[in-house]
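Note that one protein chain is taken out, while the other chains of the complex remain in position.
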Amino acid sequence: MTSTACASVAGDRLAGFLVRFLLIATVLFLVIPIAISGILSFDDREFIGPFPPTAFSLRWYRSFFENPSYISGLFVSLRLALLSAVISTVVGAGAAFALAETRWRARGLVEILFLSPRFIPTVVIGFSMLGFASAIHIFDAFTRLVMGHVVITIPFTVRATLAGLVGVRRGLSEAAISLGAPPWRAFLDATLPLARTGIIAGALMAFALSFDEVAVSIFLTDAFTQTLPIALVAEMRANLNLTVAAVATVFAIIAMLIVAVLDRVAGLDAIIGRGMYRE
Amino acid sequence: MNRLSRRMLLRDLGAAGLSGFAPFTGIDGALAAQGEQLLVVMWGAAWIEVCRKIAEVYSAKTGDSVAWELHAGGAMAIVAKMKPLWPHVSYNLVSGWDPVFRAMIREDWVLPVSLDEMPALKDIPPAFFQKNDKGELVSVPLSTSGAFWGYRTDLVDSPVESIEQLLEPRFKGKLCVPFPVNLTGLLMLTLAVQRGGNERNIEPGWQFLKELASKGQIGRVINNNSEFIDSMSSGETSVAFFNIGAWTTVRKRFPVKILSRLKDNKGYLFNEGFAVIKNDDPRKVAAAKAFANYFATPAINEQYNWPLGEGPTNPNARANPDVADVFYSPQELTQYAYIPDYEYMSSQVDAWAKRWEQEITPLIRRA
Partner (left out) sequence: MSMSVLRRVLLSPGLLILAVLVVAPITLMALESLRPFVGGRAGGTTGWTLRNYTELTQPAYAYYFWDTFRIGFIASAAALLLATPLAWQAARTTQPALRVLIFGLLISLLFMSLIAKLYAIQMTFGPTGPFAALGTLIGVPARSPQYAQVQVFIGLLHFVLPLATLMMIGTFQNISPRLEEAASSLGAPRWSVALSVTLPLAVPGLLAAFMIVFAACISNFVVPLILGRGVVLFATNLMYTRFSDIADYPSGAAIGVIMLVLAGTMVYAMTAIVRRLVPADVQR
């Protein structure tokens, strides 16, 4: 081999090593708190003491099932997250498609506009939404919550779809049109499926963020409509309460199981999409 | 142990918006449409736990039912929720403490209570009540509480006799203090009193605080009970100033000395309880007052305060022995207790909080 070829092979090895190191470090970094949170959920102590815990018990799991506000909060949160994610994804993905297709000068500005709800802390959005909702005489807590949660999740669905649309050439839909398809069919059959991963990523993020949202919900809940995070936080203000760790562990496991089951049943790629270049 | 009861299940269904299913589940409408339904705002953890028990008995007796909403945000978060909605606020009773009551009084949201309507209040010392401009009673005090200095005796070698000692090097990074917004600036007050000031002359307190901050004595600044319990229990800090409810939780597991009888400082007392919120429906108002009155009766007042680590307001109720040593006999009150002008203090919290942000946090950060 020539010297430059040797150098590039060496460079490749180094780069490969670095990337692999980064990958493993990242995965470890992500996994360790999951594991610790799992251990925490069995911690018998009522404070965050030194690791490892000295005594273990199921108290936090028990406290979750025995407390009515947690259970009712769970149902409210699920309904709310589902509805907000659906609305947010439909609206956000649609907007992303429209934006990606245009050559407007103002496109950058409109993109930032869609990102703007995330520049303001969620506390303010919650508070302003409360004022706004009562100004237009919407006093139903669930409706208010949907309004607030849709607003804070739209930036994610728009951006995720935009990120997923990178590389999807306008030429594809134009080709479809030139072959005689009406524009809306070109959109549905050519563009939409290719961006599927981005859309689904956005939907998942919207659901997860709505499910976990506290600051917006603090202002918008009422006595009959409380979300699970609000119930957890309310209990945690007064006394350290690790039920949140138990809940988190349960959800993490459920999520992993769902992914595994989906892959078994339908194939993950079929659902999430493989992009344009299926292997 | 199966703790599910028909009552709880019906409550869950109602809260999940599925109460329409109740007839189908075979539960006869035990809770539905028999008495008034009250909406009460209460704190979580030990508070809601004991309140649910009390409310269950009450509902069985009177037929009124109670729906609970928990304080989830800061002390004034409930005010933030009520202000934009007023007058479409459906709360009947809001639990709070003296400064929050004052804010609600100023906003004109509370109804006066009279000793004729609520006979259990006759036992409660008059000084505990908040009054409006007309001199009417506008709060229902249920707990006496206080904020005190204290330390963990297993982490501090020699006893602390005065908080001036906190400037010593051995306490570097060991202090746990609340933000001024918590306890409505009682921290500022105690530091001021140490140097000869009071709530209207708070400047000596700022001087003392700056000395503590620049020397690096402050290990953590806390926001709520949970952070306090965490910091003191894990040993991150060993000396603190906070409310007795939180101290009691730490005391259960660790040896703690509460400095409620200092020679050169005081214990700062306040009351917690209910405020009755204005409502167009006179039956709801009557039901709310009856429920609040129930809490003020000796037996219930005792039951309510027992797990909270606070003292009862009804003198005929026994105090939990765990905290009895902290509170004062009537003779000791003048010597050791300080009841601040909460009206004045709550009007200053904003300025104090901003001054803390501007002057103190940078000092702590740099230490």
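Letters A and B mark the chains as written, and numbering starts fresh at 1 in each.
As a convention for this text, a residue touches a chain if its C-beta (ideal position, glycine included) is under 8 Å from a C-beta of that chain, and two chains touch if they have at least 3 such contacts.
None of these values were measured; they are calculated from a predicted model.
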item	value
Residue among A:L82, A:V124, A:A175 or A:A266 that touches the chain left out of view	A:V124
Candidates B:E49, B:E236 or B:E302 - the one touching the absent chain	B:E236
Contacting the left-out chain in the complete assembly, out of A:L58, A:L82 or A:A98	A:A98
Absent chain, residues of subunit A that touch it	5, 8-9, 11-12, 14-16, 19, 22-23, 25-27, 29-34, 36-37, 40, 48-51, 90-92, 94-95, 97-99, 101-103, 108-109, 111-125, 127-129, 131-132, 135, 147, 150-151, 154-156, 158-160, 162-171, 177, 182-184, 187, 194-195, 197-198, 201, 204-205, 208, 211-212, 214-215, 218, 229, 232-233, 236, 242, 244-245, 247-249, 251-256, 258-260, 263, 268-269, 272-277, 279
Touching residues on subunit B - with respect to the absent chain	73-77, 79-80, 82-83, 102-103, 106-107, 173, 179, 181-182, 219-223, 234-236, 343, 346-351, 353-354, 357-359, 361-362, 364-367
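The rule we apply is simple: only the chains that are shown with their structure count from here on.
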item	value
For the subunit A and subunit B complex, residues of the former touching the latter	45-50, 66, 68-69, 71-72, 75-76, 127, 130-131, 134-135, 139, 142, 214, 218-219, 221-226, 230-231, 233-241
Subunit A-facing residues of subunit B, complex	3, 8, 11-12, 14-18, 39, 41, 43-48, 67-73, 77, 80-81, 84-85, 88, 90-91, 224-226, 229-230, 233-234, 249, 253
